[in-house]
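A single protein chain has been removed from this complex, and every other one stays in its place.
We just call them A and B in the order they show up, numbering each chain from 1.
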Amino acid sequence: MTDLKNKAARKSGFNRRDFFRGSGAIAAATALQTQTAEAIQNQSPRVISGETSISLNVNGKDHQVKVAPNTTLLDALRYQLDLTGAKPVSSDGSSGASTVFVDGKPMTASTILALQAVGKKIETVESLGADAVQKAFVKHDAEQCGFCTPGFVMAVRSLLDKKPNASKEEIRGGLNGNICRCGTYANIVEAAISVAKGGN
Amino acid sequence: MKAFEYASPRTEAEIVDLLSAEPGKTEILAGGTDLVGLMKKMIVTPDRVVNIMDVPTLRSIDELPDGSVSIGAAVTLDDVLAHPYIDIYPAIKQAIRGISSMQLQAQGTLGGEVCQRPRCWFYRNGDGLLSPDVAEGANEFHAILGNSGPAKFVNSSRIAPALIALDAQLRVVGPEEDEQFVPVAAFFRSPHREGQREHVLEPNQFVSHILLPPIEGRTCATYEVRHGEGPDYPLAAAAAALQFDGFGIVRDANVVLGQVAPMPWISQEAADVLRGRKVDEALAETAGQAAVSRATPLSQNEFKVQLAKVAVKRAILLAAGYETGGF
Partner (left out) sequence: MAVYSWPSREATAVIGKEYDRLDGLAKVTGAAKYTYDVNLKNQLVAVALGCPHAHCKITKLDVAAAEKTPGVVAVHIFEHAAVGSEVQWQGELLAVVAAESEAAARAGVDTIKLEFEELDVFTEDENLDAAEKAERTGKGGGKTELEREPGDDDDEDEFIEQEIARLFKASKYVVEGYYGIDAITHCCLEPHGSTVEWKDGKLVAYLSTQNVSGTDEGFARDLKLTSDDVEVKCDYIGGGFGSKFAPDYWAVAAAKISKETGRPVKFLLSRDQELKIAGNRPSGYMRVRLGADENGVLTIWDSHHWGTAGYKGGGVSQTVMPYVIRPKNYRRIATTIKSNTAQSRAWRAPNHPQACAMSQTAIDDVAAKMGANSYDVFAANLRAGNVDSQHPDAANTYLAEMARGAALIDWKANWHAHGKGKSRGSIVDGLGMALHTWGGTANNSDCRLKISPDGGVESFCGSQDLGTGTRTVIAQVLAETFGLGIRDVRVNVGSSKYPASGASGGSTTVGGVSESHRRAGQDALEKIFELAAKELGAAANSLEAVGGKVRVKGTDKAISWKKACTLLGLKPLEVTASYKRGDQSTLSSSGVCGVQMAHVEVDKETGVIKVKKFVAVQDQGLVINPKTCKSQIYGAMIMGIAAALYERRITDPKSGAFVNAELADYKLARLGDVGDLVVDLYEPESERSRGVIGNGEPPAISPKAAIANAVANALGVRVPVIPLTPKRVLDALAKA
């Protein structure tokens, strides 16, 4: 392990067929700047530019939305489906306020392109409906202004889905992707513990 | 975000075909946790975004015939964390756990984590990666090592130090069936002019897999000095991989620092201190000192020298099976 930088190696075991497969699916790539619109259209159908109509599966239903490649999932949810539970707080997802489930996993809709969500199962806070976590939040007063609350509800739901009997330490260690400015953390911990213990 | 076109290929070959040879024209999109934010702030403005999340070969963790573990670049961090193959590499798991956000772990990918852009606020605020203002500016979190050139930012990857310490390699794929295996240790570079990337890839190459060689009796650990909980980047970090002989003597060692230089910083000095010795707190401390012996802090970040030293010490102690004595 002495000379890290000069180690060259070749690995076997990769399936070369995987690598070749599909090569023909796209017309010979040309430099982007020389492409005409026509050329782009003649390329793989998977190259999308400009506004396009897609179907998003949100909260168990398919919805037609119009998006451009640079439309985020969050904007599609909030502006087109009027599902405003997920909130725009940080552009880079660092607040967790836009948390939704994508195929069951907690992700920030603000950093996902709407096009990436095609074919995925999207669930927003609106889909939970009187979930035990939501009831526990109310009972333990785990919301103040409430703006971060839907994101936190989703995070707690996700944590407890993964670890239904999470301990206090696991709860404290597992909910750090969200930010609350009013300072509801103590009550969120209590709410999560109560659900983990089977009640609310 | 600037308008761009979007492609969602299904094979590695399609990815290559969709990438431009010209810098800045195309971007690889995986979890999006870094790229989307950068595009929103118009720091990165590609004409085309290539989503690699729908390429099945990039989404699996496999054992290769030689005992290496191959992790697809688009495997999410939570899947890496949960995979039994990774249990023998605690340094990797500790680094991922440090990214203390379920959302980032569920959405972010291993390839994306390694290739993420620096979390330098001059860069993120549109002043470029090599802003000359850094040297006398708000550089509290900037580089203390390898900062004599124009690059003063720190490489932000939290997993790369562990990958380097474990002698991991990257499988890099490019046009015309180009397939290369690049040691992670040789992947990063310190750019010398604006527009140059922080790694050696050509614009139409991409990282397809991360390859972890067999552990072969080595022990390893990552230690991060974190100001608080949450996904915020550590102030300093280190990963260590140690090979002991049968008598508790270090036969070989790799020590790599993170968040202190424009690249993950391989400390030969620290490894030299360890080789041939038995690890105890004093030796780990000496290794830490050796790791920062050539530090050249900027106007506001002298304190990072101490933190880097402690990170090295604690990573070594953890790798050797000791408590760190701190948080």
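By our rule, a residue touches a chain if its C-beta (ideal position, glycine included) is under 8 Å from a C-beta of that chain, and two chains touch if they have at least 3 such contacts.
Computed from a predicted model, the values in this text were never measured in an experiment.
S.K.: Name every displayed chain that the left-out chain is in contact with.
M.R.: Every shown chain touched by the left-out chain: A, B.
S.K.: Among B:M1, B:I15, B:V255 or B:A270, which residue is in touch with the absent chain?
M.R.: B:M1
S.K.: Given the contact definition stated above, which residue among A:S158, A:N176 or A:S194 touches the chain not shown here?
M.R.: Here the residue in touch with the unshown chain is A:N176.
S.K.: Residues of subunit A in contact with the chain that isn't shown?
M.R.: 68, 70-71, 75, 78-79, 82-92, 94-95, 97, 124-126, 128-130, 134, 137-139, 141-150, 153, 172-173, 175-176, 178-189
S.K.: For the chain that got dropped from the picture, name the residues of subunit B it touches.
M.R.: 1-3, 37, 42, 100, 119, 121-122, 124-126, 133, 136-138, 140, 225-232, 235, 301, 303, 306-307, 310, 323-327
Note that only the chains that are shown with their structure count from here on.
S.K.: Just how far, in Å, is the C-alpha centre of subunit B from the one of subunit A?
M.R.: Chain centres of subunit A and subunit B, defined by C-alpha means, are spaced 23 Å apart.
S.K.: Name, in rising order, each residue of subunit A that touches subunit B in their complex.
M.R.: Where subunit A meets subunit B, its residues are 1-2, 4-15, 18-23, 25-26, 28-29, 31-33, 40, 44, 46-50, 68-70, 72, 91-94, 96, 99, 102, 105-108, 110-113, 115-116, 155, 158-159, 173-177, 179.
S.K.: Write out the stretch or stretches of subunit B touching subunit A in their complex.
M.R.: Residues of subunit B touching subunit A: 1-14, 16-22, 25-26, 29, 31-34, 36-37, 39-41, 47-49, 51, 53, 57, 62, 64-66, 68, 70, 76, 78, 100-104, 106-107, 164, 167, 169, 171, 173, 177, 179, 181, 183, 185-186, 209, 211, 229-231, 241, 243, 252-254, 266, 271.
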